[in-house]
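Supplied in structure tokens, the structure appears directly below.
Shown here: the complex without one of its protein chains, the others still in place.
The block that comes next holds chain A.
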Amino acid sequence: MASVAVDAPKFVDLTHHLAPEVLVRKTNPLKDIIRISWENPHLVSLANGDPHHSLYPIRRVEYEVASAADEDPVSAWRSLGASAPTQLLTSSRDADSPRLHQASLAYGHGVGLPDALRTVTALNNAYHTAPHHVATMTLGNADAITKVFRMLGSAGDYFLADEFTFGPMPIAAEAHGIKWVPVRIDSGGIIPEELERILANWDSRRGKRPHVLYAVPCGQNPTGSTLSLERRKQIYEIAQKYDLIIVEDDPYYFLQYDPPSTEAHSTQTQLKPFPVSFLSLDVDGRVIRIDSFSKIMAPGLRLGWITSQPAFQQHLVRFIDLSSQQPSGFPQALVSLLLDGWGLAGFDRWVRSLRLDYQRRRDFLLGLFEREVAPGGLASVDVPEAGMFLWVRVHLERHPRFTRKAEEVVEGARTNARELMQELFEACIRGGLLIVPATVFVLPTETGYEEEGSVHIDDRSNFLRATFAGSEETMAAGMPILGKVLKEFFADPSTARIDATSTVA
């Protein structure tokens, strides 16, 4: 990390956000003594029980990776297959400088391998403006987010998230007593006014006011929405006003697309720039940004990083030293070798090229949707600006068995949308298509605190999530099935349409 400038801004002290568990956590006492060794290399150490590197049975690891020399390296890599040009990256004990090899295979410090940290810091500096934040290596986004949730949440705390969100993360937090408050979204993501309203109107009898916002600002999962710069600034101001921590989960940051009407031969230089992250807006140090190599390299790397203010990092590292420890040396060595081998320019070419590839896939799936599904008028889709998913709206109100309860009924769902979607999901499976219904993504929340006059989440769950991350064959096979299943589902001849004004018993 570049040394801190003389006039470095003081980050706000946010330690009051930390769970009691964090504050009582003692350090790993052996690491304290080992640190004495590291900091004083002239001392003879009989302290650490580290196997000597001459006993590692691994002398060399060689990775054969894509070349990033081409303007559009992803295309070249995919189209040329086995004959695509490659680069060899080597980590070796017997090399001129075995340091990386040995360091990657030894026990290390919870913050991560210095080479890997240098790599991700360089990436942070290239794509964001956060010179005073620091990076900590993680095992990927799920690991990072669940650790951060544990560090910020005491049992009974309330956290905020999109009302449709990536289920596993909130569910993980529920196991240790965290409750969720949904924020209304539209096609542009979190509605800032809604966020503010929840915080301004918070009833303190319910519990402590929410102090953490979990956001996926680009290509939100599942809705595909991306927050505009304007909204990001508004949300950041709200976070400052109400003292929120923003957990910025951004796995699709690099997968940003143009509208499909853009010329088919758009080149790298014509692509719009990557958005300004919450991290780049973070003057207070209240953003904890979560990055991962999973979507831009491979999920099996199990490697990512957290960027935060230094005070938070201290607690995080202490937690890591007393749990999962730093990530494996293999992927850490790989990403550091990769950035050396490709250079920042090569990395940039790779991710921009990847973006184009996903954009082509998006357009392919959209094209299929237009042909196979849209003409029936039974479903529609907004064009996602980022990410890997289409959020398909099913026009349930056209279903013969769609029912709406009478106005007098105030509690719970007013329609049978949830049941119908479950039927549709099962019909898809019977038809040989697996697609994810919106119900999987509904943020788990307490009942009884819905806003007056609001439409219940179940009544707004008439969506399916379909991915364009798979192969073209899969997409070409899947869309016709969806079209067919929808037609049959809506043609449902089993019952006549129930009168809309009758009260359901």
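Going forward, a residue touches a chain if its C-beta (ideal position, glycine included) is under 8 Å from a C-beta of that chain, and two chains touch if they have at least 3 such contacts; residues count from 1.
Definition applied: contacts and distances are computed from a predicted model.
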Which protein name, taken from UniProt, belongs to the chain you can't see among "CCR4-NOT transcription complex subunit 10", "PLP-dependent transferase", "Adaptor related protein complex 1 subunit mu 3" or "Signal recognition particle receptor subunit beta"?
-> "PLP-dependent transferase"
Of A:Leu14, A:Val74, A:Val183 or A:Ile246, the residue touching the omitted chain is A:Val74
Listed residues A:Ala215, A:Ala466 or A:Leu486, member touching the removed chain = A:Ala466
Kindly state which of the options A:Tyr127, A:Tyr158 or A:Phe389 is in contact with the chain not pictured.
-> A:Phe389
Which positions on chain A touch the chain that was left off?
-> 21-22, 24-31, 33, 36-37, 40, 42-66, 68, 74, 77-78, 81-82, 84, 86, 92, 94, 103-108, 139-140, 142-143, 146-147, 167-168, 171-172, 174-177, 221, 294-295, 297-303, 321-331, 334, 338, 350, 354, 357, 387-389, 429, 432-436, 440, 465-467, 469-471, 474-475, 477-478, 481
